[in-house]
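Here it is, the structure, as structure tokens.
A single protein chain has been omitted from the complex, and every remaining protein chain is retained in its original position.
Moving on, here comes chain A:
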């Protein structure tokens, strides 16, 4: 018994004697391990959060919390009259991180911009094949075909030439994959024959410096005291990797985390009522939709598509599937984005009207189809199966017999890309705040082959409108074109927009200055912590 007592005493003694940690530490409970520390070669949100807002800057950045572009590493820029040439003037006071593995000898300059662009653009570049040679965002956004030349005009002047005018180009430059890496560091690694380290031992210009990554456990950053926007208030930033959302919430409750990513929807109400905790929420820049394969009967008939749109009780899905944490969708992108148009054909829940439309289309006896339900929880649709069951019931009311089908995620995407589906649940989260990022990616003729146009919608009038808007530089004209495109889209209803789901973060009330971001990125630079962490 005495031994047990002695052990307990020892145990409590070591726990009590924990060192006091500085008040400027912030622990961020993230959901997974980043696959790399270079946003140029990653696609996941996990890796994006661990790199873009912490370690790097871009020529332009989005103002935190908005989709507005602001100068960042580029002080200013000029666009040629033909909209095909962009000249950037760079800041001359930006330093790269000085770390245990690299000490910069010069400030950031045009060479770094050239290195960062050319690694992705030029297949002969010494770093192109490092990390696999595929730059999914760069290629996915069409930058490899768009940019023809990146030219150094002076130490702090760079010109980028495009093959054609493209309005969203500047927004693309603010995306994580356009982060600026150090050319000097790349030369050092090349000399030391450790080129691959560039993606795992990062050097950037951002507010935090990389210290250590323990696989599956934690990522440690230290404040960049020489940050060009000023020293961050957070001295040590630690990502504590915690995959289970309920456990993340419990860690926050116990003071083991200060900021929690993606709390579980079932914990939201509790977080709101808990003292010492704050729930941050924002309408996500996303869309969850039901796509109908317009290449296949009966969905090649617009009347049928409209009938389906009237038959679905979207508000009921929002209540049951999103637990009320979403906004009913009218357009394929949310109202927070410019050019959103609510003066378009809207399909209110009306089974009677739906039945009549089906009769008009020659399907008075209804028909049988398959509906593919999402096999995984996505930010834009947390429970595809449940939504599918509700849709099945709604459609049964108008005589449409629905068989629910699902595959594992990889197979699902593969079969959708091949166009094997009748109706399929999918969605999208915006990358750059430009309507083009939704309309071109999801509904252009080019995207049918790419596998991102799931309704396989290719309509000449709509196509011409979004292509014109893409090349137009005047914002007012672009807005007019997109509003018109949305009108055509709503008449044709190739997909039924269901909901824009909200995005949540839970944070300790000692965290100050937190701003939710429409791109689902956490900006740590403006944060501060008010008192010491609970031990």
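Definition applied: a residue touches a chain if its C-beta (ideal position, glycine included) is under 8 Å from a C-beta of that chain, and two chains touch if they have at least 3 such contacts; residues count from 1.
What we mean here is this: contacts and distances are computed from a predicted model.
J.: What does the UniProt entry say the missing chain is called, choosing from "ATP synthase gamma chain", "ABC transporter permease", "RNA polymerase subunit sigma-70" or "Glutamyl-tRNA(Gln) amidotransferase subunit A"?
T.: When "ATP synthase gamma chain", "ABC transporter permease", "RNA polymerase subunit sigma-70" or "Glutamyl-tRNA(Gln) amidotransferase subunit A" are compared with UniProt, the left-out chain turns out to be "ABC transporter permease".
J.: Among A:302, A:413 or A:521, which one touches the chain that has been omitted from the display?
T.: Residue touching the absent chain, from the options given: A:413.
J.: Looking at A:106, A:194, A:397 or A:450, which residue reaches the missing chain?
T.: A:450
J.: Quick one: say which of A:66, A:95 or A:240 touches the chain that got left out.
T.: A:240
J.: For the chain not shown, which residue from A:39, A:131 or A:382 touches it across the whole complex?
T.: The single option touching the absent chain is A:131.
J.: Can you work out which residue in A:69, A:200 or A:323 touches the chain that's missing from view?
T.: Residue touching the absent chain, from the options given: A:200.
J.: Need a quick check: the contact residues on chain A for the chain that isn't drawn.
T.: These residues of chain A touch the chain that is not shown: 11, 13-15, 17-19, 21, 25, 27, 32, 35-36, 41, 43, 131-134, 136, 139-140, 196, 199-200, 211-212, 214-218, 220, 236, 238, 240-244, 246-247, 250-251, 253-254, 256, 407-411, 413-414, 417, 426-428, 441, 447, 449-453, 533.
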